[in-house]
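Removed: one protein chain of the complex. Kept in place: all other protein chains.
For chain A:
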Amino acid sequence: MARNVSTRRKLAVTAVAWTIGILIFFPILWTFLTSFKTEAQAIASPPAFLFFDWTTENYFEVQSRSNYFKHFMNSVVVSFGSTLLGLIIAIPAAWAMAFAPTKRTKDVLMWMLSTKMMPPVGVLVPMYLMFRNSGLLDTRTGLVIVLTLINLPIIIWMLYTYFKEIPGEILEAARMDGASLAKEIIYVLTPMAIPGIASTLLLNIILAWNEAFWTLNLSAAKAAPLTAFIASYSSPEGLFYAKLSAASTMAIAPILILGWFSQKQLVRGLTFGAVK
């Protein structure tokens, strides 16, 4: 039996939850609103909440002054590049561990997870020097390499938990019906694996897009993705709140939308399948 909930209680819960939700979301909303103000309005006291002269000039200004689009493309290339490269390396591994497990599979998985526990600062110096000496410093290629490595354990874990759920019997059934290995892979396994791969892809793009240790330390003007570009607003000249807001809004909007569509996968991926 469903619980009998009085409408009054439901209304009270709704009011409290919405208030808290809006408070938590408010900094993002405020950034969005500020991005449409003039710089003078952005620092006005008392602040203008909705009644100001809406303008889109900040967005154009950010582009013309600092070539925003270049940094946006850096973010796209680095996050998609590292994710795709990671998937190419991880899919066979996760596949083998899920379908042909050995006694050591669990240990290998735990060991992979443990590599995530190494603090990045423990290898900052050699990475910086190696990058400098090999000309990878401030290149997209260099960032793709590092982000692939740091996210590889998460990709493998997540794929593993998805592949693990594909029932082995269905393969046997396909084989009984006379399917060849190639057909088995194309018609039976791939369709069942695609949702898992897609979720992994999505989560990893979010993680790579927001990564802010290696991108800040290993990139400068040329290859800086949005994380590093936004960081340059920490030493401002003159009024800059509205421009910071415009740049920020554009930097976070794509990932907010992706993230909202993949809430369930977020939980699963970030807990290495421990909480579903």
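Operating definition for what follows: a residue touches a chain if its C-beta (ideal position, glycine included) is under 8 Å from a C-beta of that chain, and two chains touch if they have at least 3 such contacts; residues count from 1.
Definition applied: contacts and distances are computed from a predicted model.
Of the candidates "Sugar ABC transporter permease", "Peroxiredoxin family protein", "Chaperone modulatory protein CbpM" or "Fe-S cluster assembly ATPase SufC", the chain left out of this view carries the UniProt protein name "Sugar ABC transporter permease".
Of the candidate positions A:V62, A:M112, A:L143 or A:A223, contact with the hidden chain is made by A:M112.
Touch with the hidden chain on the side of chain A covers residues 1, 3, 5, 10-11, 13-14, 16-18, 20-22, 24-25, 27-28, 30-31, 34, 43, 45-47, 89-90, 92-93, 95-97, 99-100, 102, 108, 112, 114-130, 149, 152-153, 156, 168, 171-172, 181, 206, 209-210, 212-213, 216-217, 226-228, 230-231, 233-234, 241, 244-245, 248, 251-252, 255-256, 258-260, 263-264, 266-267, 270-271, 274-276.
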